[in-house]
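One structure, as structure tokens, below. Some questions next.
For this view, one protein chain was removed and the others were kept in their places.
Let's look at chain A:
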Amino acid sequence: MEEFRVHRVRFFQYQPNAVHCLAYDNAFQKLALSRSDSSVEIWSEKDNWYQEKIIPPNEGGSVEALLWSEGRLFSAGLHGDLQEYNLCTLTSKYAVPCNNGAIWCLALNDERSRIAASIMGTEDGCVVLYEITPTGVEYHRTLDRQEGRILSVAWYDPENVIVTGGIDNIRIWSVKSGHAIQRLTMGRQLHNKETIVWAVAVTRDFTIVSGDSRGMTSFWNGRQGTLIKAFQSHKADVLALCVDAAGTSVFTSGVDPAVVQFEFMPVSETSDWSIWVRTTVHLQHSHDVRALTLTETSLVSAGVDCQLIVNELELTQGIRMCRHHPPIPQAPLVHTAKAVKMVLLQYATGLELWRLGSTDRRSEKDGRILSLSSNPLKLLKLTSHHDERIVTSAISSDGSLIAYSDRHCLRLFSFVVENPTDALPTMELRRIRMQPSPLPARSLTFTEDGSHLVSLTCEGTVQVFDMSGEQPKLEATLQSPSDGGNGVHLLAVNPSGKYIATGDHSNNVHIYSLKKLKHDCSLPQYAFQPTALAFHPSSPELVVAYSDRRIVEYNIARREYTPWSRQLASNPHPQWLRGHSRINQIMYHPRQPHQFFLRENTMFWIIDKTQPLPEPSQKLYQQYRSKKNLYKKKSQTKHAFHTCTKYKFLLHLDILDEDFLLIVERPPLAILDNLPPVLIQKKFGT
């Protein structure tokens, strides 16, 4: 259908961080995930596992445990503080010190009123109880100190006891008295090597499940303190363990990345005597699994290989559905200055500005690499102030303005290149101070002509800065017409500079008039969050992709969906809706506005509105090409959906002048290469 010359950029060395812990909130269907850099991510299960928010890490912070209570998110770490997050501004609300040392583990009682924090200590450990109040967390009491660290903790409410796992033993504590009432001794694999209980959990019938450094999963009778059954389930430490609500199914995993399921099953169909048996083994992770959690329908596992794997518990049509969520953030990390062919790459604590290479060659053949007439050049490396985490960044179309925002403030720079085509151009970067200092931004964008900077603030408002004068001037602060308490995350500006569109986590899309500086209209509210927005290059139309992969096109002037959008909505393609990944980016072709481009993590689509929509029976693309189909001619029937699966993972896609496309990709193998080594396992033939 179309032939492009692609700038295939692989020099963006984006490296995701290992996942340390997971916590799932049943009430709001949200998953909290912390990474090794102590950032916390919030994923929404009901929005098709959409990565909603990233809470930037504190300096020197650490997150070793996460906990949800009534929609409030708590975390604790090696710094010894228990802190709660403000999920709107994405900052820490407060921190309560435990005064005893590093916190290793958190547990919540059934009434969701108390938190038990296990204190690792240096030589001795203890359990500290906190009371959750509507405004914060209050210290309640400390249980008896014990010899050795405490690495895992679990509540058993019916008997008002706490179970802790430590070195060589599991202890059962009475909350009422604060004393240990029972001690379960672990065996040792080697005489001089202590057994560490990394994870404990308690089922409803007071069966204690423990995973330890021997790679064993053990089941204990909590009342009598006897071992029921122990499985050598893993070849190395069991780090994570979770029990389902009914208490009949247990999942464990760890340094040996196999996720093993145990089930409490009757010995025969008619028998009422049940035993624990090992059932399913999932081998999906390449590296250590650090955390496991169960949602209502699925098992979520994550670890050092940075990806999130969601396994459905029930079979659908005889297949256990499994989704891999690659560690690619939903928010854009790459911005383009189209007019000067520059790319701004956003790293965790710095920005890089690159000038793209060029070629005047063409080729009729697909996949041919063209010889370059000039090589790409790194023009600028900008490190953030105090190595703060960069939340968002932007570059103007002519490359003269660069803006970025961290947790605390928004910074603006002017950038001048003297002789841009030279091999070694001379450059000048100057910070532009803004008075009064603007709010930190969640998302930034310049208008096409560079006359305005639009910022989506952390408070959910839209700030418009006039950049035409000597000094940037705050023109207006636009309040969201709906309650922005959930946070706004998407921002788009009309190329003609007339409109601004925002999308928030409450499934709203608002349109503001940039000329009148006020709210203009809103799209009908949908059941899912918007994931990408884009304006039509010439006419007042907006295309929105939602997290369930629905696409709508809205005419702002007429206040209605366009006819094509209605046609698409009336016969959605089943294969399209079945797709797992969300649409991270959407854009119109600037010169052929009847086409628009959609970017997912592993592929991009071109949808041509002039072509007929595919019939439900037609395949959009061949997901798996079997050998038989390999030589089969592709079906000649043309439809509107065109796909390209050549690039993985796609971080950015842009349409430049002529027939040039810009694709920024991060190959999965490149991410894997930078990960720590895995547990060495003997495989056949090696």
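Definition applied: a contact is a pair of C-beta atoms (placed from the backbone, for glycine too) under 8 Å apart; a residue touches a chain by one contact, two chains touch by 3 or more; residues count from 1.
FYI, contacts and distances are computed from a predicted model.
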Undepicted complex member, UniProt protein name, chosen from "DNA-directed RNA polymerase II subunit RPB3", "Nucleolar protein 11", "Ubiquitin-related modifier 1" or "Translocase of outer membrane 40 kDa subunit": "Nucleolar protein 11"
Residue touching the undisplayed chain, where the options are A:V153, A:L292, A:I586 or A:I606: A:I606
Residue in contact with the excluded chain [from A:V9, A:C306 or A:I671]: A:V9
Of A:A95, A:M321, A:L517 or A:L661, the residue in touch with the unshown chain: A:L661
Among A:R278, A:H408 or A:K646, residue touching the chain not depicted: A:K646
Missing-chain contacts mapped onto chain A: 1-11, 357-359, 362-370, 372, 375-376, 606, 634, 642-644, 646, 660-661
